[in-house]
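Beneath this line is the structure, given in C-alpha cells, with notes to follow.
Other chains dropped; remaining ones untouched in position.
Chain IDs A and B follow the sequence of writing; residue 1 opens each chain.
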C-alpha cells in the first residue's frame, strides 16, 4: 500500500522519469485556505541545487487537480500533480546490467518481475518525497499556528558542523550520511494510544517511509539504554504535566504528555556515491567495476529536514483529527 | 486502535488487574496445528522470576476460546484469554495522588477523563505483552520452519555482559535499560513496499508497540550516519542477491533483499525504579518525595527478546500472507 493515515489519508504515486509524481489526500477539513503558492516555500527547501545536493532542477510546481475551490479546501479529496520535465533517462539504461548497491534495483526487479519502471529508480525514487512535502503543507495547516514543527541537521558524516562534514565528503569524493532532529512544540496532552497506535509507532512508520532513513530514536533514545531509572525518569513538576527533564521526548505510554516532542533519525550516505564500486553484473554473472552515472546528492540528509517535518505533520494532523475531534469544517 | 496487521490482524485487550488480558487474531490460515502447549515455551521465556525481573507470578495459561477445532486452526478468528489471578491492586491506590514518572498514569487520566482502569497501569500494562507473545507463536507457525527469528540481549545498563549490568543496577539499587538485537534468517526477496509499507516502517510500528522501547535501527543504523557511501554500500556478489556486507540489515528500498534481517531496539530503564523520586503530588499540587510500590522488573529489557520476536513474526507473517500469497489453507 502506498497510503498512510486513518482520517488524514495520503496516497502517493508516480515515477522519477515517468510522466508525473503526485499525491491524493483524503480527509482534509473543508474551508482551509490553500493555493499553489502555499506549497512553494517547503518545496523550495526540499529542492536540489545547494552544495551537497543534486544539480537536477525541476520546476516542482504543484498542480491542484481536485479538492480546492475558490482557494479553499472543499472537504473532497485533494490531488496534487508534479510534472516531470527535466529527465535524462538514458543515464539509467545501464542499471539493468548493474543493479546499484544500496538501491532497490535488484529487489524491485525480483518483486515486480522486471515490469517495474527502472528509470531513475522509478517509483522508488526520492523524487516522490515531493508528494510527502506537499501533503505536509496541508497537514501543517490543519495543525494550525499553535503547533510548531522544526527539523534540523544535527550531524553530517559524523561532524556536528555540517559544512565540515561536507568538506570531508568532497575531499574524499564520496557521499556521506547524517542525523536529523525534529522537535514539535505546542502539542496537547493525549494524542496516541498504548500499543499499536502509539505516537512512536506512527511517527516511526511514517519516518521510515522516507528513503535512506535507517534509525529513529525518541527523547534520550539509544542513550536511554545506558541510563538508570532515576536518571531517565522525567519528574512531573506541575499540574500541566510539565516535566523537569525530557528524556521521554514528550511521549509516555505511547501518548503525548504536553512536553516538547523530540526525535532523531539516522540517514545513510547517498547510495549513489561518485566512487567506483565492485558489484554484480547481472548480464555477465560476474562481480565487476561499476560507477553510478546520473545526478545525485552528496549528502541526502541535507534534504531530509523538510520531508521529516512533512511526515511528522501528517502523523500529527491525523491524530488531531482523530483524537481531538477537529471539526469537519475548519475554524481558525 | 489496539489492532495491527492487514491480513494477519491482531487485536489486543485487557487490563493488568482486571479480569483478564487477551488477544483476538483474524486471518490465520486454516489447518495449522495449534494447542495450548504450543504457547508455553515462549510464554515461559517472557515470564518474570529470573534475576532482574518481577517476582509477580501468574500461571499465564492461554485459553483458546475460538478458532481452533480438533487441535487445528479453522480459519475463523482465534481468541486467546489469560486470566489475572495474582493481582495486588491495593499496591496501586496511591497512583491517583502520585502519577508515576515514566508511566502513563498522568496522560491516561487526562486522555480518558479519569475513567481509565489505573490499577497496575491498567490497559497500559506490560502484562498485555502476553498477548503479543501469543500472537507471535501463531505467526511463527505461519512463517514455518524455514524462517528463523532470534532476539538476544546485546547490552544491559551499558554493559555488553548482561550479568555485569545487572550487578551494577543491584548495587545502585536502581533500574537499568538495555539493547536487544533481532535477526531473521530465511526470508525471501521481495517483502515490503517503498514508502509507507516498507519493512522498516512495519517493523518499527510494531516494535514501538512494546512498552519501554525508545529507539530502533536497521543494519548499521545510527552508525550509518557517520559512514561514507562506498563503506556503507553492500555490493551484490551473486545472482541470489547475496551481499558482501550487510549494512542495510537485509532491507533496501523498504524491501527484503534475501540477506539476514538485522535490527536493534533501545529499551529504557524500568520506570518503576526502587529509588525515591521527586515528583508532583496531584492532590497537594506540590513536588514531593515518592517511592513506587509493587513488584517490578529491575531491567525490563530482559523480558523484551521474546516479545520482540513475537511482533517481528506478526509483521513478517502479514507480509508473507499478503505478498507471497500463502494459501488460505495451510500446507507444509
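Please note the rule applied: a contact is a pair of C-beta atoms (placed from the backbone, for glycine too) under 8 Å apart; a residue touches a chain by one contact, two chains touch by 3 or more.
These numbers come from a predicted model, not from an experiment.
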item	value
Where 2 copies are displayed, count of copies in the complete assembly	4
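Everything below uses one rule, namely that only the chains that are shown with their structure count from here on.
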item	value
Centre-of-Cα separation between chain B and chain A, whole angstrom	26
Footprint of chain B on chain A - complex, ascending	1-4, 6, 12, 99, 101-104, 106-108, 110-111, 123-124, 128, 155, 157-158, 169, 172, 174-179, 189-190, 193-198, 200-202, 204-209, 211, 213-239, 241, 243, 247-249, 252-257, 266-273, 275, 277-280, 282, 285, 287, 301, 323
